[in-house]
Structure formats: C-alpha cells, structure tokens
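Below is one structure. I have some questions about it.
Here the complex is missing one protein chain, while the rest keep their positions.
And now, subunit A:
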Amino acid sequence: MVDVHEVPRPRIATGHLAQHIGKPVCFVGRVEKIHPTGKLFVLSDGEGKHTTVELSEPLDEEISGVLEVVGRVTNQATIMCMSYVQFREDKSPFDLELYNEALKIIHEFPDYFPFG
C-alpha cells in the first residue's frame, strides 16, 4: 500500500469529497465532536460543512481546534486518516473561512497551484 505522504494530496473542503472517492487528500477543519471510542471525529470546514474522519487506531490524545488531516476518501465520503497535525493557534486564531476562499482559488487555477 503506497504511503499517502509520498504522493500529491489535493487540499479539499467537504464539498469536494464526492469527487475524490478513493483518493489521497488533505483536509483542514475545526474539531466539532469526537466519538467516545476515539476512532471517529467530525471536522467542520470553512463553510461550516461537516466531514467525518475515521482512524484505524483510537486517538491517544485530546484534540481540539483546527486540524489538518491527511488520508484517503472512503466510499462513504468519509476520510480514513493516516496522519493529522494540529494548527497552532497560540499566537493567532486560524481564519478557516479565509482558508476556504484560498481553496476555491487553487481549485479554480490548478495550473498555478498544481497537485502532482
């Protein structure tokens, strides 16, 4: 199984999940809820739309705030997470809505921001 970290991972929002089924992606969103088992959590994107993220192993730490998830989109349009990173917000809050606008731009101009 190819390591998703070695291939291009398009940055997407919830609305793009359907077009990326089976593909590696990068999703940035705010933690909304975490399932008690720790194997599932929900992130909201810059438009407030929710995406479900699944883990193969339960979380071993508290997560909150803005997360950047790398994984593969499942047939159910959830994301199977391979790794995640918390965006630091200790100095400034992260403007998720602005990030969403930037995503629209890079999707509109793939020639100037190529994935792969």
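Assorted remarks:
Here, contacts are C-beta pairs under 8 Å (C-beta built on N, C-alpha and C of every residue); 3 or more make two chains touch, one makes a residue touch a chain; residues count from 1.
Assume contacts and distances are computed from a predicted model.
When the unshown chain is looked up in UniProt, the name that turns up among "Monocarboxylate transporter 13", "Replication factor A protein 2", "serine C-palmitoyltransferase" or "Ribosome biogenesis protein BRX1 homolog" is "Replication factor A protein 2". In the full complex, subunit A makes contact with the omitted chain through residues 5-11, 26, 66, 70, 85, 87-89, 91-92, 94-95, 98-99, 102, 105-106, 109, 112-116.
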